[in-house]
Structure formats: structure tokens, C-alpha cells
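Apart from one protein chain that is not included, each protein chain of the complex appears where it belongs.
After this line comes chain A, so read on.
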Amino acid sequence: MDALFAIAGKDFVISVSDTASARSIVRMKKNCDKTYKLSSHTLLAVCGEPGDTANFAEYIQGNVRLYSVRNSQDLSPSETANFIRNELAGSMRSRKPYNVNMLVAGVDQNTGAASLYRIDYLAAMAKVPFAAHGYCAYFVYSVMDHEYTEGLTLEQGFDIVKNCLTALKERFIVDFPDFSIKVISTNGTREYDLAEI
């Protein structure tokens, strides 16, 4: 039931995730952050089986950090995404695979280009301009399809986010308590308030 989507511009990515932690029909927590900072310029957003998501994301976080320490150099977003896909593909062929869907957002520090990767629980990966996971995808994809233009500005990106959230409020029976909106750009990661955008 998680809502997770992201929009990539030329040098930024906006990542939006809901902050509810739920079990069956009960909401356990209202302020749960479903994103993980992998490096100063890479963010991993997860949804899926609650235990799996945290466990797998922390495993990835640890390994990406280990790489940076060993090589005194961060993995680029594309390298990070490929590494995650590779790990998930390995897990998928084990006896107990992780059930995790992910969005990897980042800015390459060599080229300054932003990129967004969508990885699902079957370890299928695609580099995309915008992406969504879970039930919320049924609602926000049409909005993003309609409004996305290549090379959009941050403000235009926020407008799409607002329309996506409106669509979710209007049509989705699940009521989300709050959303965490993060922007990854060349300056690093910044969190925005709903009222700010």
C-alpha cells in the first residue's frame, strides 16, 4: 500500500514517498522514512515487504559505504543501481528472496547528470525519467505521462508532484498521513515540506 514515486530532471531528481508504516489494516506509524542515503548524491527509496525493505536497504547502504571507504571514491548512481540489481537478482534465485521494490535516484558527480532507476522485486531494472511503485502507480503514472517534459525545471517538477498527490487524495481509498519529499541535486540531498513546494 506504500506510495513511492520520483521524477528526474536534467540535474535533479524529486523523490516522493509516503510516511506510513502499516500492517494489514492497521497503521503502526505515521512518520516512517522509507528512503536511505547511500552517498552524498545517491538516494534509495524502498517499498514492499516491511522487514525485507529495511534489511535489504541497510545491507545495500553498508556495502555502498564500504566501497567508498575502500576506494576513497563513491559509486556513481549507475554503478550503485547495477550493484543493487545484481544483489537482488542473486537473492531472487535463493531459497528466500527479498521482496523489495526500489527507486535509485542520484546525480553523477563526474558529469553532473541526474538519473533515476526503477528496480522491482524481480530485479528488473530500467533507467527512466519518472517512475512509481505499488498501487499508487495506477494513479500517478497517468499524471506524470501527461505532464512530464524533458529537461523540466524543479518548479515544474513540484507542480507534477502536487498534481500526483491531488490525484491520490481524490481517487485512492488509502489515506496517507504525510509524504516525504526529497530532492537530490548537485548540492546534495534536501528535504522539502509539503507546504514548501
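Going forward, a contact is a pair of C-beta atoms (placed from the backbone, for glycine too) under 8 Å apart; a residue touches a chain by one contact, two chains touch by 3 or more; residues count from 1.
Here, contacts and distances are computed from a predicted model.
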| item | value |
| --- | --- |
| Name per UniProt, for the chain absent here [options: "Proteasome subunit alpha type", "V-type proton ATPase subunit D", "Isobutyryl-CoA dehydrogenase, mitochondrial" or "Ras-related protein Rab-21"] | "Proteasome subunit alpha type" |
| Sole residue of A:40, A:61 or A:78 that reaches the chain not shown, by the stated touch rule | A:78 |
| Of A:55, A:86 or A:187, the one touching the omitted chain in the full complex | A:86 |
| Residues belonging to chain A that touch the chain removed from view | 71, 73, 75-76, 78-79, 82-83, 86, 110 |
